[in-house]
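What you see is the complex with one protein chain gone and the rest in place.
Chains: A and B, in written order; residue numbering restarts at 1 for each.
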Amino acid sequence: MMTAVPISWFLTLSAILFALGVAGFLFRRNIITVFMSIELMLNAVNLSFVTFSYQHKEVAGHLFTFFVMVVAAAEAAVGLAIILTVFKNRSTLNIDDVNSMKN
Amino acid sequence: MQLWLIPTFPLAGFLINGIFGRRFSKSLVNTVAIGSVLLSFLWVLKTVLALGDLNTAHLEHYFTWIQSGVPGGNHYINIGCDFAIDRLTVVMLFVVTGIGSLIHIYSIGYMAHEHGPNFGGYYRFFAYLNLFMFFMLVLVLGASYLLLFVGWEGVGLCSYLLIGFYFDKKFATTAGNKAFIVNRIGDFGFSLAMFYIFINFGSLDFDKVFHQAASAPEWVLTTIGLLLMVGACGKSAQIPLYIWLPDAMAGPTPVSALIHAATMVTAGVYMTARSWVIYTHAPGAMDVIAIVGIATAFMAATIGLAQTDIKKVFAYSTVSQLGYMFVGVGSGAFSAGVYHLMTHAFFKALLFLGAGSVIHALSGEQDMRNMGGLRKKIPITFWTMCCAWVAISGIPPFSGFFSKDAILLAAYQHSPAIYWIGVLTAGLTAFYVSRAMFMTFFGAYRGKAHPHESPAVMWVPLAILAALSLFGGMLFKIPEFLKASFPAEAEVENPMLMYISVAAGLSGIAIAYIMYLAKTGMADSLARTFSAPYRLIYNKYFVDEIYDATVVNPILGGSRIVLWKGIDSGVIDGLANGIASRCRDVGGILRLLQSGSIRSYASWILFGGVVLIVAMGLFGGLPR
Partner (left out) sequence: MNLLLTVLFLPLAAFILALAIPRSTEERASRLWALVSSLGIFVASLGLLAYFNPALSSEQFVTDVPWIGTPNIHFAISVNGVSLWLILLSTFLTPICVLVSWNAIKDRAKEFYAFLLLLEFGLIGVFLAQDLFLFYVFWEVCLVPMYFLIGIWGHGRRIYAAVKFFLFTMAGSVLMLAAIIFIYNKTATFSYPAILSMLASGRLVFPPQEQLILFLAFFVAFAIKVPLFPLHTWLPDAHVEAPTAGSIMLAGVMLKMGTYGLFHFCLPLFPSAARACAPWICILAIIGIIYGSLVALVQPNMKKLVAYTSVAHLGFVVLGIFTFTQPGLDGAVYQMLNHGVSTGALFLIVGILYERRHSLEISDYGGVATVAPWLSTAFLITTLASIGLPTLNNFVGEFLVLQGAAIANFSWAVWASLGVILSACYMLWMYQRVFYGETAHEVRAHVPDLSPREWAAILPLIVMMVWMGIYSQSFLAPVGKTTALVLDQTTKNVPTRVQLPVHNPSAEVAHVR
């Protein structure tokens, strides 16, 4: 019988992934990278949902994961479309340059 | 007896002329205005004949005007629209409608060439006069203090409108405002008196109030009496509220005659006489009235000595004569006060109308220094005014003599000091009226205009008034007529007093004759010798200036600087705006957080999360 991987490992991985996502979101300037960082955070959360679901023998965690994935997919579709339009209009993907809504 | 018809006729006249008068011809306006007043006069006559001796009041109730509370309950107020008529009312009714009719007729001639502002003021003038008649009759007929007050305020309104008749002239409208506002100060006292009467007697009806008044405590009656006197001082131009009356001469002269000499200004005397039950039980208030009256009589007479505007002389004379009436009622001789009210209405209306005739003849000139020698040029006016002259100077057996003598006799019993000042005032009165007559009608003509005699429509009323001035005192023995209305007065004969006052009047005329006819330079040299007192009376004791400096300007300045700019804009708005701008300051700082950059928000979220986790670690888990 193979010993199970401890729960804490999954959670630590999730936390590391989340932290990487946050760092990417905060410090990168490229919109695509920022977008990928957000996806990374979502997936980090998904991982912890699945982990808890496995730990508590509950199906709710899986359900949430699916919800998150659906939302993330929708978001990716809309988001990428917006990014594409921004790039077409502005020829830049630097997030600090896209501030015309302010002021 | 349909008493309500008496004031309703003039009211109808006012409404018809006021609403449609602009499209009417002058003769139609005349018909409506004079017709309504004459109808009212005739109705008075008919009523008086029908009602007989009128030893008790005849009361008519029409409708409830103001009602509050339930009958018998606490503070039940029930003010009816009630008219009453008794002997005192009858005297007033005849004076008002009789002299009112004469002055209306006279006005046809006087106002004939009137092109006031606003498409000619002709119809407006008569509409206002009719409205005045309405309110004056309500004042006289009203059977409660509140109804009297209705007329009281209403005649004040008409006085305001008619003083400011030439409303494109600033001095006229200012004089109108002054009259209304000073009267309001008097009405302040009157209304407080009414409140106090109601608190103590639970009613404002004359019969109910007077029924209880005799048994009320003296201090209550004194308070009421003094408060009522404040109102009377305003309306009847007594110290310290007399200042409006001389300015009121800015109105057309018939107005001065009707409102500011014969009728409205005597309302205070009427009201005091009406309240005799209160006053006889409040000797303190009576003393105050007598003192105010004699002080006013004397002071106004002295001012009258030095005026050069013919209407101003008669205006101060009116103030002075009203002072006499106050002395009369203040000395307990109510009937003598009313007697003088009536004779004064005759001769002072005549003096004013005569002055109006002079002014009319000289096309608007009012300064006596530009008159003189008019005796030959306008003889009818001269001879009629002479009748008023002898009447006001107290020469027997003309009307002024009887009433003035009755007042002085009563004053002597009350206080000899008042009597002697009254005699001195009588001399002064004779002097300034004689002065006015000499300056106007004698000597050489000093003016430029071409005098012309007034039309018959003007001199016929003058003639009637002249007859009344001469014989009215003998014909209408008011003290006997009103004997039953007022408390019995001790019958005293003191011929000595009579001789003294007649002598005072004659010497006043004689001195004026010497100063203004015999030795023409004497008046000027006297004025130079006594220049300080002369300037004082010439400038009317500077009372207007003192009031401006002590009352008017502080109120205006204080309101503008302290209340409006200071408290309103400064303190209250400052506080409100201060709170608002402190909020904005705080917002300005907090606003820095809202940078609009998603990443800075995310950093804050991260920072907050970290702080929370650290805090949970330190304090051991979630707060419970």
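Assume contacts are C-beta pairs under 8 Å (C-beta built on N, C-alpha and C of every residue); 3 or more make two chains touch, one makes a residue touch a chain.
The model shown is predicted, which means the values in this text are computed figures rather than measured ones.
Participant: Touched by the hidden chain, which of the shown chains?
Facilitator: B
Participant: Taking the entire complex into account, which one of B:25, B:494, B:559 or B:581 touches the absent chain?
Facilitator: That would be B:559, which touches the missing chain.
Participant: Of the residues B:31, B:173 or B:366, I need the one that contacts the missing chain.
Facilitator: From the options B:31, B:173 or B:366, the contact with the absent chain belongs to B:173.
Participant: For the full complex, which residue in B:181, B:424 or B:467 touches the chain that was left out?
Facilitator: Candidates B:181, B:424 or B:467; residue touching the omitted chain: B:181.
Participant: For subunit B, which positions touch the chain that isn't shown here?
Facilitator: So the residues of subunit B touching the unseen chain are 22, 63-70, 73-77, 117-119, 146, 149-150, 153-154, 157, 160, 164, 167-168, 170, 173-174, 176-177, 180-181, 184-185, 187-188, 191-192, 195-196, 198-199, 555-556, 558-560, 563-564, 567-568, 571-573, 576, 580.
What we mean here is this: only the chains that are shown with their structure count from here on.
Participant: Just the number, please: Cα centre separation of subunit A and subunit B in whole Å.
Facilitator: The separation of the two C-alpha centroids amounts to 93 Å.
Participant: Enumerate the contact residues on subunit A facing subunit B in the complex.
Facilitator: Subunit A reaches subunit B through residues 22, 25-26, 95, 99, 101-102.
Participant: What residues on subunit B touch subunit A, complex-wise?
Facilitator: 596-597, 599, 602-603, 606
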